[in-house]
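To start, the structure under review is shown below, and the notes come after it.
With one protein chain held back, the other chains of the complex are shown just where they sit.
Entry: chain A
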Amino acid sequence: MKLAAYPAFTATAFQSRLAYRNQVWSGVFGELVFMFARIAIWTSVFSTVASDSVDGVTLPQMITYALLAGPVLYWDYSRLLRDVGTAVKSGDIAVYLLKPLLYPAYMLANHTGNFLFDLLTVTVPVAIIIGFTVGLVPPASLFHGLAFLPFWALSFGMLFLLTTILGLAAFWLMTADSLDWFFNSIMTLLAGGIVPLWFFPGWLAAIAGNLPFAWVSYYPAAIYIGQLDPSQALTAFIIGLVWFAVLLGVLLWLWAKARHRLIVQGG
């Protein structure tokens, strides 16, 4: 088959979402409520200290971090987890084996369509509303602004790999529901999605900063607001790429095992 089929899947996923237009409104509303809650928390935290910065970060920077690490980078992964989990559980995954295509690549194409849809309909409107009501800061410098883009791409890939690996685990555990809960708590803590790593105790920050989850939210957002200098950013990016390669290997290995299990045992 042609590689052209995969962009077609992306377009299809995007189109499928248009069928449920009402979800857009609830998505925007939900993210806004969540954002304003975070903003309220950080505002009260900052009001208790005398200086206008905590650990060298100002409140507007913190709000920008919250937007990036929240709705922008740590966007809804549960759809992907559910899709993979359900396909495994219901046995529909066999349908994908009947077609001349590679299932993980198909899922990536599909995921990209969902990502683009959420970006255009939820993330961008939420960012605009927050920007005009509360205010957001621009990137710390041109370098930090440009560096954010490859980090964003890496974050997208990392979240896809982590979620798909977890979804395939349903082959052995036969449920993805408890995994969703587990993954959500791990990500909330270790990805720095709510509390940035620089507020962690030193030892926990050291551990979390070297686990792949940190590349989903923490590193891209921290780079945008200028928490890492260029050499630190480069090191972080290289370590991130290594993690990406490792996780890609894990995913392909897991898929081969899952496929083997499926075709030998019938699921």
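Keep in mind that, in the parts below, a contact is a pair of C-beta atoms (placed from the backbone, for glycine too) under 8 Å apart; a residue touches a chain by one contact, two chains touch by 3 or more; residues count from 1.
Operating definition for what follows: contacts and distances are computed from a predicted model.
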{"item": "UniProt protein name of the chain not shown, from \"ABC transporter ATP-binding protein\", \"Sporulation protein YqfC\", \"Decaprenylphospho-beta-D-ribofuranose 2-oxidase\" or \"Methionine biosynthesis protein MetW\"", "value": "\"ABC transporter ATP-binding protein\""}
{"item": "Full-complex contact with the absent chain, from A:Ala94, A:Leu120, A:Ile238 or A:Ala256", "value": "A:Ala94"}
{"item": "Contacts of chain A with the absent chain, listed as residue ranges", "value": "1-2, 4-5, 8-9, 12, 15-16, 19-20, 91-92, 94-95, 97-101, 262-266"}
